[in-house]
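Omission of a single protein chain aside, the complex is shown with its protein chains in their original locations.
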Amino acid sequence: MLLVPAALAVAFLVLPLVALVVRAPWTTLPEALLSAEVGQALRLSLVCATSATALSMVLGIPLAWVLARAQFRGRRLLRALVTVPLVLPPVVGGVALLLLLGRRGLLGQYLDAWFGVTLPFTTPAVILAETFVAMPFLVIAVEGALRGADRRYEDAAATLGASRSLIFRRVTLPLIAPGVSAGAVLCFARALGEFGATISFAGSFPGVTRTMPIEVYLALETDPPAAIVLSLVLLAVSVVVLVSLRDRWLQGSAA
Amino acid sequence: MTSPSLRLWVVAIALAWAVPACGSPTASEQGGTVNVFAAASLTDAFRQIADEVERANPGLSVAVNVGASSALSQQIVSGAPADVFAAASPAAMATVIDAGEATAPQVFARNHLEIAVPADNPGRVDGLADFADPDRTFALCAAEVPCGAAAAAIFTAAGIRAAPDTLEQDVRAALSKVVLGEVDAALVYRTDVLAAGSKVRGIGFPEAEQAPSDYLLATLTSAPNAAGAEVFGAYVLSSEGQRILAKAGFELP
Partner (left out) sequence: MTGVPGLAADLRVMREDFSLEVDLGIEPGGVLALLGPNGAGKSTALQALAGLVPLRGGRITLAGRCLDDPGAGVFVPAAERAIGMVFQDYLLFPHLSAVDNVAFGLRAARVPRRQAREQAREWLERMGLAALADAKPGVLSGGQAQRVALARALAPGPRLLLLDEPLAALDASTKMEVRSELRRHLADFNGCTLLVTHDPLDAMVLADSLVVIEDGRVVQRGRTAEVARAPRTDYVARLVGLNLYRGRATGGRIAIEGGGVLVTADSCEGEVFAVFPPSAVVLHRHRPDGSARNTWQGRVAGLEQHADTMRVQIEAAPAVLADVTAAAVADLDLTVGAPVWAAVKATEIRCYSTLDSDGCRSAPAAGPV
């Protein structure tokens, strides 16, 4: 009795992707793939998603540690606050970023006045928008891994004379590596697909802020076959990332 | 889950889908709902016209769906249940006509591009030539949407190499960047400047006068409510409809 809805779910999730593949303009595909716009958007998307993942790890892993290990009042509230971007419509996130870091934003006005830095419409703005939306995925995954990890390994390391930072680097992090990888993959995938926050905070300019999803959206209005080609590229990149990282986990746990 | 409640749900969902379909026959008595797909720049004017049409035709209700004309044309071609299409560019209308979804569109309004600047004009923009300055921040519409195509045509004609910082997906998105003060100027339609009120100031320029944008209206061939579509189209072209459009800043053909 569960098989019928399960089959429906599979069809629902997979058939749209099949349609994408079936309706792809295969004859003109190589030409479309080699076009300057696609290359530019793909490169920008990869650079930004990778940077956003790196930034999320640098900031998110310590945050996850605080949420999992530190004892303080308001920890639940803090967790709720930092995971809001998970459920917030990304466009709202983009608007919020604009109101904070825009040229007239709460902080942005000082960045502009004191340092002459304006973030909107720049590549760093894309990275910030993607980080805003994607970091909570990493934080949640790493916090879960930290909670699941056996803390007595850390005790053992302490009795061997290891400082807190050494324990974190050489014991805690390796122990939660699978959780960190999972979080990083989710984070990267989310950043790669980011559209709403990017277009509202960073705008859309070829080579600077126009990432693949925005390119797909624009192409859909005038040149649907091009949109399909772009979508195929995004689909391929996503599948490659998921598969390659999944293999690495398996190797890691088997070693 | 073979319970009656599941079956009830299935029936309920099926009914919900069936009801709009059943609405078609009553359309001959000018009832039901007219679905109007309209360019984003028509938002305010068409909402007002919809109210007037509903008042004059009890039993008829009008639903206005606004967006970038190019996006709407793709939705219509993909089978969206639209009765009327009002496009901000001949190109978007052409997409629909080429697909056999409409014939004989009529020009019902014209619009001009205008430079929109924040009320305090922080970039001191005063003409089209300023758009070539890479140090100031400008928004244009993406070339794929009508306002972007119109802007590109104007810059080409004027021999100006514009240096925009962002190419927005529709005219209202470009306008909102001006409203928020994130850009020094954007090229939008005059009607958008009017709709934005006091936060935005419009600066006209002679090049725009030579390149007006034509707005086209058509009843769709596969309109579920063809009779209602006729009623709505007739009102737009009537003197009452034209007056509302003029008040919103449109020029009349």
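In this document, chain identifiers A and B correspond to the written order of the chains, with residue numbering beginning at 1 in each.
Everything that follows uses one rule, which is that contacts are C-beta pairs under 8 Å (C-beta built on N, C-alpha and C of every residue); 3 or more make two chains touch, one makes a residue touch a chain.
The model shown is predicted, which means the values in this text are computed figures rather than measured ones.
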item: Chains shown that the absent chain touches, full complex; value: A
item: Residue among A:14, A:80, A:156 or A:243 that touches the chain left out of view; value: A:156
item: Listed residues A:101, A:142 or A:171, member touching the removed chain; value: A:171
item: Hidden partner chain, residues of chain A it touches; value: 150, 152-153, 155-164, 166, 170-171, 174-175, 177, 255
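Please note the rule applied: only the chains that are shown with their structure count from here on.
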item: Chain A-chain B separation of Cα centroids, rounded to whole Å; value: 34
item: Contact set on chain A toward chain B in their complex; value: 1, 5, 98, 102-104, 118, 120-121, 199, 202-206, 209-210, 214, 217-224
item: Touching residues (chain side chain B, partner chain A) in the complex; value: 1-2, 68, 70-71, 73-74, 137, 139, 142, 144-145, 164-169, 173, 177, 180-183
